[in-house]
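Sharing a structure here in structure tokens format.
Only a single protein chain was left out; the remaining protein chains are all shown in position.
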Amino acid sequence: MTIGTHNPVRDTLGRALRLGVVGGGTGSFIGPVHRSAAVLDGRFEVVAGVLSSDAAKCATGGAAIGLEPSRAYVSVADMIAAEAARRDGIDAIAVMTPNDRHFDACRLALLAGLHVVCDKPLTNLPAQARELVRQARERNLVLCVTHNYAGYPMVRQARAMVQSGVIGAVRMVCAEYFQAGMAAPVESGEMTPKLKWKLDHARSGPSLVMGDIGSHAHHLAAFVCGSPVCAVAADIGALMPGRRGDDYALMLWRFANGARGTCSVTQAAAGAENNLTVRVYGETGMLEWQHLMPNYLRHAALGVPPQMLGRGEAYLLPAAQRASRLTRGHPEGFLESFANLYADAAEAMAARIACTVADPLALDFPDGRDGLRGVLFIEAALLSSAAGGAWTDCALE
Amino acid sequence: MTIGTHNPVRDTLGRALRLGVVGGGTGSFIGPVHRSAAVLDGRFEVVAGVLSSDAAKCATGGAAIGLEPSRAYVSVADMIAAEAARRDGIDAIAVMTPNDRHFDACRLALLAGLHVVCDKPLTNLPAQARELVRQARERNLVLCVTHNYAGYPMVRQARAMVQSGVIGAVRMVCAEYFQAGMAAPVESGEMTPKLKWKLDHARSGPSLVMGDIGSHAHHLAAFVCGSPVCAVAADIGALMPGRRGDDYALMLWRFANGARGTCSVTQAAAGAENNLTVRVYGETGMLEWQHLMPNYLRHAALGVPPQMLGRGEAYLLPAAQRASRLTRGHPEGFLESFANLYADAAEAMAARIACTVADPLALDFPDGRDGLRGVLFIEAALLSSAAGGAWTDCALE
Amino acid sequence: MTIGTHNPVRDTLGRALRLGVVGGGTGSFIGPVHRSAAVLDGRFEVVAGVLSSDAAKCATGGAAIGLEPSRAYVSVADMIAAEAARRDGIDAIAVMTPNDRHFDACRLALLAGLHVVCDKPLTNLPAQARELVRQARERNLVLCVTHNYAGYPMVRQARAMVQSGVIGAVRMVCAEYFQAGMAAPVESGEMTPKLKWKLDHARSGPSLVMGDIGSHAHHLAAFVCGSPVCAVAADIGALMPGRRGDDYALMLWRFANGARGTCSVTQAAAGAENNLTVRVYGETGMLEWQHLMPNYLRHAALGVPPQMLGRGEAYLLPAAQRASRLTRGHPEGFLESFANLYADAAEAMAARIACTVADPLALDFPDGRDGLRGVLFIEAALLSSAAGGAWTDCALE
Partner (left out) sequence: MTIGTHNPVRDTLGRALRLGVVGGGTGSFIGPVHRSAAVLDGRFEVVAGVLSSDAAKCATGGAAIGLEPSRAYVSVADMIAAEAARRDGIDAIAVMTPNDRHFDACRLALLAGLHVVCDKPLTNLPAQARELVRQARERNLVLCVTHNYAGYPMVRQARAMVQSGVIGAVRMVCAEYFQAGMAAPVESGEMTPKLKWKLDHARSGPSLVMGDIGSHAHHLAAFVCGSPVCAVAADIGALMPGRRGDDYALMLWRFANGARGTCSVTQAAAGAENNLTVRVYGETGMLEWQHLMPNYLRHAALGVPPQMLGRGEAYLLPAAQRASRLTRGHPEGFLESFANLYADAAEAMAARIACTVADPLALDFPDGRDGLRGVLFIEAALLSSAAGGAWTDCALE
């Protein structure tokens, strides 16, 4: 069923892609987001899923999201095998499990020739991420990592403006991501299942704060400024006294293009909401995007009044225009940002399936290499902090 | 297919309602919004539609939104007849045509026992609106009018706060709705089909600016302050010199509860986006909601610092909590506001179909009486302006 | 003593003007503002004053503001006579008494050949204001009315931008002034002396809310849009149930240049601070100034991103540049706005004393005619409200 037709993407295949979801069952926050995002533009239909390894929960969960009973599976391997046997089997999987299960699910799918959309961080270990990148490349498969903030139209506008030289050479980038979820001593009370796995490093990876939000800030900064972070000096630890594990990371950055930067992330910032911001300063001006006002982008240049660019406006660059569904003054939000990644991934997948050429503007979604860069960055930041803040390399090559 | 499960609505029927859409075909802005909104929570599926009276366009339009070819009809009458003959026929229709066609489509549907969701203004003439209200009441059918701004969670929070006495007795309400679409002499160039029918009073009704946006501001103000407008003094005309028809309405209000107010609307405000705001002043404080920051509600009271309430927060009242899909700090927008009306209408429809009792919090959506109030208000404001701004009654009873 | 030298005004006389103050003694809010504003740029020195008609209080009050004992007088007549007998007698008076005493003080001073700075409203009766305008004109004396909001640099920028056609022909002006001082039933408790005279119509004039703040909003709107209000339709009364006298005025406007407008003022807006705003919409764009962010001016035009102009920037027009003391990013406030009126009035006074030509940019301060327009506007608005909101003429000529 194709509902929305806002997004003028080419419908290469003449049909929606068939998606199998992994994770995101009952009680999940991100599961419904992934699923609504996938179908919003009619480029995917959710036809199969692994919502639990428990047979009963699997059935209930499948029914809750409208799956046919036979296509609610108890394992990724089962789903891949069974779907491969169908004429209308899945084209791709979307992975939204706890972090430690990303690698296996993605690897199995890639090996089976399925395209993949995976939540971030891509994996907990660099070697795993490298392996997924290699598999995707060798098999010519799409591997999209849902750094969804890169899906916001005004983030794409910022990137495109930097690329086109509107602010001149980039000199400084400041990224910040503050949340309040760990400001209270949440460990001492009853914990939700989500909090439980997050606090278990074997599952969530080497750093909770970096995996959860540091990786987002890192991707966003590099995406907007058009150059990867190549070195980091970090102070990582817990603002909450007595906490095991970390809840903050305060960092200095050097970018490949010579720019300097800062990155501050914490989940223990009492009073924060979900405050992700990025500012890029260039020779002649700066751009600022704040997640809590996602439909706007501030551009302040030397000698002229600062401007507030708005989503949906005719003056925006093509990369932002195409990522917009509604006209100016009609707010879009988090769901649409996610949907833009899915729409772009669909465009890329369909082109590979149909052996056609995808719209180049659709290929700017975060991919496996971005995911790998994030995993390497986390590793480097932790090393730096352990070494008293020494500058530590985190470049991909 | 049920995708999203954010909204914990009761699924009374155990299935999605089947919806037939009327209007909203190729090139429409509001069509995709209606359709995406209807399915977002899995309470509706779009299974039939009248997308054009031209057979060829009808087929193309139906295919574009994923309808089975047999369920893309060339007239409302056809759709109603054919669907009535199916075991899986439609439960309801959603009307998103030019204004002059609302009445016939709604009337036919109600006469056929179908529930209705209709865009605003409900009709062009008060007598028509009265007729629809009567039909819906007599047949115990849902008639929802998409004053979608009433679907925003923070608008519902505002209404609930006023109701619960947080700001004391209401004393003054200020509503404003400014757009820029008529700021330039759009009539003198090539006109879009949408603009063409809007500028044709036989189609768009007695006042373009009031039908398009004045009716929204009017509903929003009364919705938030909990009391209808009972009299208006208006100055209506064209800011653009030489324009036939109107593009602004500046008004003073009296509310049934004794409050005073102002309402300013224009589509000729160069520099505006889609700036709808409402402020309610009470004995001890005020509330302000701005459409361009829809996830927030400002509350300023005597003697204490003003507060900015946020969507998704635990401190919100139930009416706002239930209208929220995402957690705090994750922006929602226009689509979700629309989807909330659809979800509530679905709850009411399902309860009537199943002869159960709907969640009382779901029954606060704009209905036929609200639509009628809007039509009466437009009539009264035009009379007032013609009478040199004389106070003119616009109460429903 | 000349302290500040920020403002590059010409020092025509080679000395500061000598000022006698009338009113503003112990406990006054506005007295210290007037005095600090007068001396900020070194264009005036406060050398004499009438701070009380009680001899003892007069002496104490004079000492408190640093007057020589012999120059603290008990009446305006005494001050004028005694100062006229000195070689270093006063050049001008500044009147900051309750409204009913403005007329006599101003008249005596003008008759004695003294320049005048007077607080608003100029007088309580139109005939009085006409008389003062006539006296000042006949004697070639400066009569400045402290509509101090017209002293803010960004208000002057707005006026200059409108004048120079940046937004095209003006079509609509929206002014608003909300305060909270009358939101509570202040009459029922212990009243301050200031509140006592304000609530006494014999002293404060025919309308408290219009005299206090409506006159400011009226002047500001006309000042910025460059055209006087020529007709008003008003609803004036009390939002507070049972209140004698008024606390709100909601109005529609017509301007001489054909623009339409709205003006809403109330002192019973719980939650307001001192919220004066003006917005001017023209053919191609709009300007918005908010008193609570006085160092900025928003300019939004068709088809381009809205801009936020800042005080102290090199791109501002001369009328704004000259009214600025500090560089960009260094906030100025209420005091400086007042000081700008005093500096301009000083420039005009000095030019008349020295028989030279004043800087034309200095002559844009609110004068007696503006004061008279304000008094006429108040009268017309009250008549309109009494006549059920009928459009009522308030033009000067």
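Chains here go by letter, A, B and C, matching the order in which they are written, and residues are numbered from 1 within each.
Simple rule for what comes next: a residue touches a chain if its C-beta (ideal position, glycine included) is under 8 Å from a C-beta of that chain, and two chains touch if they have at least 3 such contacts.
Since the model is a prediction, treat every value here as computed from it, not as a measurement.
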item	value
Chains in view that touch the one left out, judged over the entire complex	A, B, C
Listed residues C:R171, C:R243, C:R260 or C:R325, member touching the removed chain	C:R325
Sole residue of C:L17, C:V39, C:V76 or C:L341 that reaches the chain not shown, by the stated touch rule	C:V39
Sole contact to the chain not displayed, among A:F44, A:Y177 or A:Y248	A:Y248
Hidden partner interface residues of chain B, rising order	299, 303-310, 313-315
Missing-partner contacts on chain C, residue numbers	1-6, 29, 32-33, 35-36, 39-40, 42, 45-46, 64-66, 179, 272-275, 291-295, 310, 325-336
Residue ranges of chain A at the interface with the undisplayed chain	167-168, 171-172, 174, 180, 183-184, 233, 235, 237, 239-241, 248, 250, 252, 258, 260-262, 264, 266, 268-272, 281-286, 299-302, 306, 388-391
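Going forward, only the chains that are shown with their structure count from here on.
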item	value
Length of the line joining the C-alpha centres of chain B and chain C, rounded to whole Å	44
Between chain C and chain A, distance of the C-alpha-averaged centres to the nearest whole Å	56
Between chain B and chain A, distance of the C-alpha-averaged centres to the nearest whole Å	34
Contacts with two or more other chains, residues of chain B listed in rising order	272
